[in-house]
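Take a look at the structure below.
Of the protein chains in this complex, one is absent; all others appear in place.
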Amino acid sequence: MAETNVSGNNVPAHMEFRDLSKYFDVSPPYLTRLLRREGRSLLKAVDDLNLSIPRGSTFSLVGESGCGKSTVARLAVGLYRPTHGQIAYDGKPMAYRRERNTGQRRVQMIFQDPFASLNPRWRVRDIVAEPIRAYRFLDTRAAIEKRVGELLEQVNLTAKDGAKYPHEFSGGQRQRISIARALASNPEFLVCDEPTSALDVSVQAQILNLMKDLQKELGLTYLFISHDLAVVDHVSDYVGVMYLGRLVETGRVDTIFGSPRHPYTRLLLQAIPNMEMGNKERTALRGEVPSPITPPSGCHFHPRCPWANERCRSQAPALLETPDSRKVRCHAVEEGRLDELPIRKAAQSGQVIDGPLEFSSSIAA
Amino acid sequence: MNDTHKPPLLEVKNLRIEFPTRHGTLTPVHDVSFSVDAGEVLGVVGESGAGKSMTGSAIIGLLEPPGRIAGGEIRLNGERIDNLGPAALSRVRGRKIGMVFQDPLTSLNPLFTVGQQLVQTIRAHCDISEKASRQRAIELLDGVGIPAPQRRIDQYPHQFSGGMRQRVVIALSLCAEPSLVIADEPTTALDVSIQAQIIDVLKRMCREHGASVILITHDMGVIAETADRVAVMYAGKIVEIGPVRTLVKQASHPYTQGLMGSIPVVGRKRERLVQIEGAMPRLSDIPTGCAFHPRCPQAFDTCRRETPVLMPAQASSTACWLYREGHNG
Partner (left out) sequence: MRRLAALRVGSRTWSRIHRIYDSDLSWSFRHSPLAIVAGLMTLGLLLIAVFAPWISPQNPFDVSSLSLLDSELPPAWDPEGDARYLLGTDVQGRDVISTIMYGLRISLVVGFCSVMLSLALGVSAGLAAGYAGGWIDAFIMRIADIKLSFPAILIALLVNGIARTLLPREVFNELALWILVFSIGISNWVQYARTVRSLTMVEKSKEYVQAAHILGQSSLFVATRHILPNTVGPITVLATINLALAILTEATLSFLGVGMPPTTPSLGTLVRVGNEYILSGLWWVVIFPSITLVLLVLAVNLLGDWLRDALNPKLR
């Protein structure tokens, strides 16, 4: 289906998610359910996701815990099978694990935890050589060793580091080894699952700069998963904001972060502690992210949303396109209520309140 | 800056922490000196391995053996607390200094209700009846923003969400009315939207209860919003200390400058982030002279030979030879 993708033109996307859903069965064992007279519980980790990622760009998925972005990452790379819908890579559906063909093998992943993503018992050179051996790119030992050396140099390590074990390296260096391993498989598309979340800020800067350089050098497309909006703002061309399995807003990153429309995006951007803004007056994002197993009815965000009304409680909004090339999933935006209804000015205490919202008559700046 | 009429609440002088290992003795904290006034929020920021958590643990006397305080002194209200025996230390801990840890999951005992833990702590330090303690606990829970505190006080920690648990931990740290609260990465394990809530709660409660705060974190954003002054640590030493505004906008020490420049900020578009080459040295391998000199773009000869001490520079104090009297360029 040639729908207009995020970039607004009809260029075929590098990767597309079409009505993608992934549900997990988290029911307790049969006997327990029988005794408690419960039905099955289904965790809708990803619900009806529609996205397209242009070639050569960086598309970020941002959201908090339980929003499903990690699941999307694993679906994209073929580690999970979708429950409904499909992932189209270069127009063809993505296969599962071993069934991936040569083209699909060019989608690789970089993981979050630099300590768990490398086998502690393998030497670095074997770790980096694994894709080369698995995909049979080279067959002589000498050729493989040479290539491993080149890859290590490409991520600013040395060829001699190949003989060492992962525990001899720092977090940032291990992440570089992970990147070298991903590069060893000649990728076109890299899924990066929170690659810098576990790193110190100065190391993060090194890794992000490296990733940008590699993207330019090798013409890679990135699907970047993160919870850190500042990092996302720095690296991405496009962004998708997720909440409890659904995409709530997506578009160019300057548009979305510059003038956010969805209430969640707006409140989230305000809520992050920010170096520039300092002691600012903020509207509290009240409550906490609900459990994804029993999400709120209708629009998942309605219990925390200052603009929620009856329709939001009962009917889930659809993802609609706005004139400025973004897509938003919100009744208030659709009905044009967003700018009219005043934002409830939060109590100074930032208190967690369970009861119904009361709207004040004053209008927040 | 320091109000010269009132003595500081907490004074740390030349603190040195040693860690004997089979490879030799490591020194994770090396000659750290700072002070905290009553009512202020001091941020201690640094990357992993800089020694900030160890400093916090040392102040409250919770250093994990074989680590030990090998030198310097820590004074609370003028009296030394670093050389106390276990009995005297347990009177200081909780009563005079409270602590908020990073992980709300493991900070609370899952076998006791929230109320039991609060009341236990209150009664351990204050001589009031069970009923009065319970009342005080309910007030505290209300203060940190737990809804329906009379009902929730009898619930177990697993019945609270992560953010709520951290609020309970803040209440727990304040229940004996300490004059100082040390918060070690209080928001790192929480979702982004909740971090702001927790920081607000911490700041407000400490202000209401008259407690100063030492906020230890690697997140500069949190520091920028919460702290009055901030100390930047590197390889076991404080390299710069001063008002938050100054350090964020016009840092003097090259490391602080690099650090501020490497942090991405929403709306600030840059092609590349500022990159400090290399990595923080291992404790067993700290360079001579200024520990930062191998990575410093402005290092010169003295930096390699002599270890700098804190000296005044513009609006902060910096441990950098660039600011020595008479040095130019």
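So that you can tell them apart, the chains are marked A and B in the order they are listed, and the count of residues begins at 1 in each.
Throughout what follows, a residue touches a chain if its C-beta (ideal position, glycine included) is under 8 Å from a C-beta of that chain, and two chains touch if they have at least 3 such contacts.
Everything numeric in this text was worked out from a predicted model, so none of it was measured.
Of the candidate positions A:Ser21, A:Thr58, A:Thr71 or A:Gln108, contact with the unshown chain belongs to A:Gln108. Residue-wise, the contact with the chain that is not shown comes from A:Arg97, picked out of A:Arg81, A:Arg97 or A:Lys160. Considering the complete assembly, subunit A touches the hidden chain via residues 74, 77-79, 97-98, 100, 105, 108-109, 111-113, 116-122, 130-131, 134-135, 181, 185.
Note that in this section only the chains that are shown with their structure count from here on.
Residues of subunit B touching subunit A in their complex: 47-48, 145-148, 161-164, 191-197, 199-201, 204, 218-222, 224-226, 244-245, 248, 258-260, 262-276, 279-280. On subunit A, the positions that touch subunit B within their shared complex are 64-65, 170-173, 200-206, 208-209, 212, 227-231, 233-234, 257-258, 267-269, 271-280, 282, 284-285, 288-289, 348-354.
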